[in-house]
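With one protein chain held back, the other chains of the complex are shown just where they sit.
Note that the chains take the letters A and B in the order they are written out, and that residue 1 is the start of every chain.
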Amino acid sequence: MSQTGSNKDVSQESLPSEQATAHDGAVTTADNPFADPGLPPHQHRVQDIDERAAKRSERTIALLFVVSMLATIGFIASYVIFPIDKIVYVFPFGHVSALNFALGLTLGVALFCIGAGAVHWARTLMSDVEVADDRHPIAAEPEVKAKVLADFRQGAAESGFGRRKLIRNTMFGAMAMVPLSGVVLLRDLGPLPEDKLRHTLWGKGKLLVNQNTNEPLRPEDIPVGSLTFAKPDGLADDDHDFQKEIAKAALMIVRIEPEDIKDKRELDWSHEGIVAYSRICTHVGCPVTLYEQSTHHVLCPCHQSTFDLSDGARVIFGPAGHPLPQLRIGVNEDGYLEALGDFAEPVGPSFWERG
Amino acid sequence: MSTATDNRRKAPAGERVADWADGRLGIYSLAKANMRKIFPDHWSFMLGEVALYSFIIIILTGVYLTLFFVPSMAEVEYHGAYVPMQGVRMSEAYASTLDINFDVRGGLLIRQIHHWAALIFLASMFVHMMRVFFTGAFRKPREINWLFGFLLFVLGMFTGFTGYSLPDDLLSGTGVRFMEGAILSVPIVGTYMAMFLFGGEFPGHDVIPRFFAAHVLLLPGIMLGLLVAHLILVFYHKHTQFPGPGKTNKNVVGMPLLPVYMAKAGGFFFLVFGVIAVLSALFTINPIWALGPYRADQVSTGAQPDWYMGFSEGLIRAMPAWEFVLPGGYTLNLGVAIPLVVVFPLVLTVIAVYPFIESWVTGDKREHHILDRPRNAPTRTAIGAAWISWYLVMLLGGGNDIFAIHFDMSINAVTWFVRIAFFAVPVLVFIVTKRICLGLQRRDRDKVLHGREAGIIKRLPHGEFVEVHEPLSQEQLYTLTQHEQPKPLETGPEVDENGVRRKVPRTQKLRARLSRGWYGEGTQIPKATPEEFKEIQSGHGHH
Partner (left out) sequence: MKKLSARRRHPLAALVVLLFALAVTGGLYAAFAPADKAQADTTAQSLAIKEGKQLYTTGCASCHGTGGQGTTDGPQLVGVGAAAVDFQVGTGRMPMQQPGAQAPKKPVVYTQAEIDQLAAYIASLGPGPAVPAKEAYNPEGADIANGGELFRTNCAQCHNFTGKGGALTEGKYAPKLEGVSPKHIYEAMLTGPQAMPVFPDTTMPEQEKRDIIAYLDAVNSDDSPNPGGLDLGGFGPVSEGLFAWTFGLGAMIAVAIWVAARTAKARKS
């Protein structure tokens, strides 16, 4: 009952209307069967009354601390003994690093035993008498509040903060403006977008280079049902900007029987059923290359957008908002596959200015 | 004066040091208030401690890792100890992480401790938060501390994400790419934000060093400040306690800080550390050597973030493709923007502001130090359970491919399930939880009035079988009946005493309606009253 009646200083209005019985007052503590009986009397533990049990606890705790010391010695010994590349088979964990296994277990035991010893000590030997401590309301007494408010008013008046508005307003202005310096300094975090996201390394006459062999691809290299990844001619793995360029230019090439291609533009932009699509998902940019040659569907492993490569890479499932961009390809006079221009639209995830 | 110096000369060394410190810091006054501070004992009060200790473990191991990690995206050819990567081009960040695993003795262990501790840190914050939620420990005066804890959780998520990205492996790089796509989807300023974050186009050469600064300095710095504030407030408010005999709203019952709690809490740190060390000895986490270095044109299936970011991953996977081109040639990518810019913050904000909503709706402005048993606050418990189920549905969506393959289901079916469950499951869980709470309240009432079913069947002389009911002890009776059962707020009569229509503000009406939802009909089983109890006791005893 004490809980409900404990807030004399809170105005009764703001209290929720409470259950009648709690406030009736008809039920006095004496004949209230639900009255708080108070803290139960303390009961002794075995260790409190039996000195032998207490001794046993003491020995256990000391043993735990000794085990911890031994484990630390084991840790240092493991560090010295096991070479870093030693692999051992430990059932059921498999072929694990002997060093990692030994260091982790010894460190774990060393730490755990300290903790177990301390807790066992607290649980069995330190006093377990429950004590009640008083709480005091967090809010200040009214006199304290009045004093603080008076002090504040006096301070505010002495500063002239309210009276001299010109000072106040200019100070606010100055303080509001000064962080702008910090904002301006952030400008050189990066360049402006301009049309960087609109262009890739692809362009008219760029050969399609096989990523596996670094050789330019010929149409006859690519049978129906195959999947090949290509990069633009001239982009090498050790170029400074390789990551940036491949993040836009990565290309996947598949061959579909021309009669299976449903989209007319796709067929026009292909070479005898060889179609080249951007490898970068139009959703958030994962390389989308889980190609099922049986259905011509390609699935993105990140968010499961599914594109139909036989139908202009139309989105047939998942969160991607538009088809994968297709690269228009042909064959040059030497018989190699080449791009007939850059992608017609920006590759990868859409952005505000994409249009 | 001379007696004072005499005393000091006689005092033991420890006391002299304490005197020295007291003269400068006033430690005796501090210790007077805090040394025998009482802390109640309950296992669920230690969940926050698990979080605190894992945070300390993360900082200790993290400092060690910075000694070897090179936060650079400069490309190098690997020639370290790990054979399957010999000669592969990779960033220095990835190469130095490989070195930590294969060339620094114990580096692998420390890295695994760091990562396991991070997962457990976030998980323990989550369950700690749920403990506080379901027991109503967030109520006045602890609302601000709830917000501090919430901020710690959110910052923990982002610290985890930046840390997960640092090794620049194929998995985490895919996560960073995802982040780029998400930023690009922000209307109007998206491309600018992406360029500024990455120092140009993705991936550039700046993002790892920038994440490094955020991961080791900025975010943990803020977290450390919040953590100290959080702990100071715990001390200042004194801990809440579960209802029970002798426990009131004006006291705190438990064991003193010195020595019992200090030994238990200090010991618990070592226990937590020990468990995590053993985990790290036995179980691989994030084997970056198997993942390979990040390349923008490579990917692996099963690309997921760590669990705490999983719900946003689920959101993005389940979202339908909503992309529109506005007149003027501007693309609005709602398929990414809605989950990440709208729903992601919403999921978190809903739970963060709950204490303020509840206190507004219920009009309860009193201090609460006795915890609610979750069943006695059915609406709150149901809201919390619904929120958790919502979160779990999203988490499930984040792992839809893994669940599909391991339970022999279609990934499309799982995604559709998530889409529907996102709306349906929280409602169902709300209803079911509320009913369970009411059922438990009913059982409490029965127990109070009729005693505990002993499980002993007796045959009466006339042949009837009855189960013996044991009466509850005074302690149990008190514990089961001490809670209050508030009534909903009323807006007051529509017309005042002069018969003039009173204008009730719309917010007041809303508040009264919500309040009925919280405390109105069907939200409480009236608890046993002393009168009922006495009547039954004086009557036939038990039926």
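The rule is short, and it goes like this: a contact is a pair of C-beta atoms (placed from the backbone, for glycine too) under 8 Å apart; a residue touches a chain by one contact, two chains touch by 3 or more.
None of these values were measured; they are calculated from a predicted model.
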TODO: Kindly state which of the options B:T61, B:S124 or B:N333 is in contact with the chain not pictured.
DONE: B:S124
Open item on the list: Please identify which residue in B:V50, B:V70 or B:M195 touches the non-displayed chain.
Closed with: B:V50
Task: Full-complex contact with the absent chain, from A:S68, A:S97 or A:T200 - done: A:S97
TODO: Decide which residue listed in B:S29, B:T66, B:T301 or B:Q537 touches the omitted chain of the complex.
DONE: B:T301
Task: Where the unshown chain meets chain B, residue by residue - done: 41-47, 49-50, 83-88, 101-102, 108, 112, 116, 119-120, 123-124, 127, 170-171, 264, 267-268, 271-272, 275-276, 279-287, 289-292, 295, 297-307, 310, 398-402, 404-405, 408-413, 452-457
- [ ] For the chain that got dropped from the picture, name the residues of chain A it touches.
- [x] 43-50, 87, 89, 92-97, 100-101, 104, 119, 123-124, 128, 210-213, 217, 220-223, 225-229, 254, 287, 289-295, 297, 299, 301, 304, 306, 317
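Keep in mind that, in the parts below, only the chains that are shown with their structure count from here on.
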TODO: Using the touch definition up top, name the residues of chain A that touch chain B in the complex.
DONE: 1-4, 6-7, 10, 14-19, 21-22, 27, 31-40, 79, 84-85, 93, 97, 99-105, 107-119, 121-123, 126-128, 130-135, 137-138, 186, 189-193, 196-197, 211, 229, 231, 237-238, 242-244, 246-248, 250, 279, 283-287, 289-290, 301-305, 315, 317-322, 348-355
